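The complex is shown incomplete by one protein chain, all other protein chains being positioned as in the whole.
Chains: A and B, in written order; residue numbering restarts at 1 for each.
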Amino acid sequence: MERNIDIHPKHQPDGFEGQGFFATSLDKAVGMARANSLWPLPFATSCCGIEFMATMASHYDLARFGSERMSFSPRQADLLMVMGTISKKMAPILRQVYEQMAEPKWVLCMGACASSGGIFDTYSVLQGIDRVIPVDVYIPGCPPRPEQVLDGILKIQELARSESTRRRESPEYKEMLASYGIE
Amino acid sequence: MSELLERIQNKLNNDLNGVVVSSQLDYDFPVFIVEKANIHHVLETLKNDGFKYLTTMCGIHFPDNAGGEFAMMYQLHSLERNERIRVKCFMSEKDLDMPTATDLWASANWMEREAFDFYGFKFKGHPNLKRILNMDEMNYHPLRKEYPLEDASRHDKEDKYFGR
Partner (left out) sequence: MEKVTTPTPESKDYSTLNLGPTHPATHGIFQNILTMDGEIIVKAESTIGYIHRAFEKLAERRPYNQITPITDRLNYCSSPINNMGWHMTVEKLIGAEIPKRAQYMRVIIMELARIADHVICNTVIAVDSGALSGFLYMFQWREKIYEIYEAICGARLTTNIGRVGGMERDFTPEIIEKIKAFVNDFPKALDEFDRLVTRNRIFVDRTVGAGAISGERALEYSFSGPNLRAAGIDYDVRVMNPYSSYQDFDFNIPVGTRGDTYDRYMVRMAEMRESLKIVKQAIENLPAGDFHADVPEFYLPAKEDVYSKMEALIYHFKIVMGETDVPKGEVYHAVEGGNGELGYYLISDGGRTPFRLHMRRPCFIFYQAYTEMISGGLLSDAILTMSSMNVIAGELDA
């Protein structure tokens, strides 16, 4: 049985193609590899964590997007997913986890509490995690629906795919980290 | 409910010699107000009378009630007879020392720490009286009425149209 199937990888980067070869820039190849093999570190503290469980479970199945392998060790994670309220008591710990992660790293901020404090404008709640660590993608909602979480992860993948391999060495990036007091 | 109120009041007054300052029926709850000095005896007597289950306890702040600015509320439950009662004691803000109930109920431990954290009650004899929910560095008791609820570090709410 002979079948002629045309396979088009969905995220094939721009490049030159010919018989048996494909040439593209290193940036794009690395970006593609990074984007499709993100190891997220779920930093789930409250309600959003339950919606994240729903996102991981069979119905919404986060594994479809190449983020199945949760990394509970910050040392081996690429993506920090902050889900739920971060109190002032928790903030130093969050920051420590972020500092422990190796570059390149991304931060996904899920839900109103993590993004801005949400409805908890109180003495004990940190009014947005971007006061202690830089954030790449915010997902609004209290809690966001699993579809939104998936969308957020796709956005992170887009960032990872399009990022220059030299971005993390750039003075702008260093300056941004320095503004958070992170070495 | 009123029979229960009467029975408990008589029992407390007989056993502890007129200890009940006042009592009333709040909805479905008999409430007894006692002096702070007697609260431990009252709780002990009630526990021996079958109120073995400490449902909850909490502090309350009445800033306008001169001489009795703070109150501690205990809610007891007799599981055998299915009776619930509430005991309260008032105290002045100058003197927030309280006898602990941890020797009667193990569950009073964290509830007293919470009351200390929120209002600053000092429970004498508590095994580990320190803040429980807030950071140890916090230098005030946040649930007192004079302290603001909001986080003081936000500037995005300074909006003349909303009057903040």
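Methods note: contacts are C-beta pairs under 8 Å (C-beta built on N, C-alpha and C of every residue); 3 or more make two chains touch, one makes a residue touch a chain.
Remember, predicted model here, so these are calculated numbers, not experimental data.
Enquirer: Which chains here touch the chain that is missing from view?
Expert: A, B
Enquirer: Looking at A:39, A:65 or A:120, which residue reaches the missing chain?
Expert: A:120
Enquirer: Which one, B:32, B:90 or B:118, makes contact with the chain that was left out?
Expert: B:118
Enquirer: Considering the whole complex, not just the chains shown, which residues of subunit B touch the missing one?
Expert: 26-27, 29, 31, 52-56, 58, 60-61, 73, 75, 79, 82, 84, 86, 105-107, 109-111, 114, 118, 131-135, 142-143, 149
Enquirer: Residues of subunit A in contact with the chain that isn't shown?
Expert: Answer for subunit A: residues 43-47, 49-51, 53-54, 57-59, 72, 84-87, 89-90, 93, 97, 119-120, 122-125, 142-143, 145 touch the chain left out.
Here, only the chains that are shown with their structure count from here on.
Enquirer: What residues of subunit A sit close enough to touch subunit B in their complex?
Expert: 88-89, 117, 121-125, 127
Enquirer: Name, in rising order, each residue of subunit B that touches subunit A in their complex.
Expert: So the residues of subunit B touching subunit A come out as 133-135, 142, 147-154.
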